[in-house]
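Right, chain A next:
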Amino acid sequence: MLEITLFYIAATIALVATVLAMTRANAIHALIYLIVSLLAVAVIFFLIGAPFAAALEIVIYAGAIMVLFVFVIMMLNLGEEGDARERGLLQPSIWAGPTVLSLLLFAELLYMISTIEGPVSTQAVSAKEVGLALFGPYVLAVEIAAMLLLAGLVGSFHLGRRYLEREE
Partner candidate 1 sequence: MVMVNLILILLLGGVIAMLSERAGENIPRRVALVVIMLDLAYLLSELWGMPSLTQLQAPMPDDPSTWLMHFKAQWIPAFGISIELALDGISLLMVLLTLVLGAIAVSASWTDIAVKHGFFEANLLWTLAGVLGVFMALDLFLFFLFWEVMLIPMYFMIAIWGHENRGYAAMKFFIFTQASGLLMLVATLALVKVNHSATGQWSFSYFDLLNTPMPEQTAHWLMLGFFIAFVVKLPAFPFHTWLPDAHTQAPTAGSVILAGILLKTGAYGLIRFAVPLFPEAALDFSWTAMALGAAGVVYGAVLAFSQSDFKRLVAYSSVSHMGFVLLGVYAWNELALQGAVMQMVAHGFSTAALFMIAGSLQERLHTRDMREMGGLWQQMPRMGAVAMFFVLASLGLPGLGNFVAEFLVLLGLFQISPWITAVAALGLITGAIYSLILMQKSFQGEPNPKLQDHGLVDFAGREMLTMTVMMVALIGLGLYPQPVLDMAQPVLQSLLEMTSVEAMP
Partner candidate 2 sequence: MEGLNIPLNHILLVSTLLFSIGMLGLMIRRNIIFILMSLEVMLNAAALAFVAAGAHWGQPDGQIIFMLILTVAAAEVAVGLGLVLQVQRRFKTLDMDSANRMRG
């Protein structure tokens, strides 16, 4: 019972935080909300028996990736003007159409999941099982992920270095 309650609280927090994150004018504020949302999702992971995923969500998502955002935002040094401009752009005329589209999509997805029934198991899937699966049947995926990361590394290095060089 506690788990269910906790889930609904976490879910609510995640949704609200995400909505807030999407609508802030200030990037840092939005980012903080996003981190909150991620943490709430991490709670949900924990509740549905994926503690390892929860840990990764916090460490990598909330910890590493979001911090990357923070760094960049700070580097760019966006001021109050930017915020004002962003605020001006958040008009109903701009978001009305996209909202309709999003709602349509949501309705369709809802229709698709409406037939799904049954609970999730409370039995935790341990990190060991994940690890075994990862380096067992999914080893090819790991290698592909490694390649992808390498590509990301090279790409960001290239882009970032040119940025710094030009600055000088």
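Definition applied: a residue touches a chain if its C-beta (ideal position, glycine included) is under 8 Å from a C-beta of that chain, and two chains touch if they have at least 3 such contacts; residues count from 1.
As a selection rule, all candidates are chains of the complex that A comes from, given by their letters.
Model, not experiment: these values are computed from the prediction.
Trainee: Of the numbered candidates 1 or 2, which one touches chain A within this complex?
Mentor: Among 1 or 2, only candidate 2 touches chain A here.
Trainee: For the complex, which residues does chain A have touching candidate 2?
Mentor: Contact set of chain A toward candidate 2: 1, 3-4, 7, 11, 14-15, 18-19, 21-22, 27, 30-31, 34, 37-38, 41, 44-45, 47-50, 52-53, 56, 60-61, 64-65, 68-69, 72-73, 75-76, 78, 82, 85-86, 89-90, 94-95, 97-99, 101-103, 105-106, 109-110, 113-114, 116-123, 125, 129-130, 132-134, 138, 141, 145, 148-149, 151-153, 155-156, 158-160, 162-163, 166-167.
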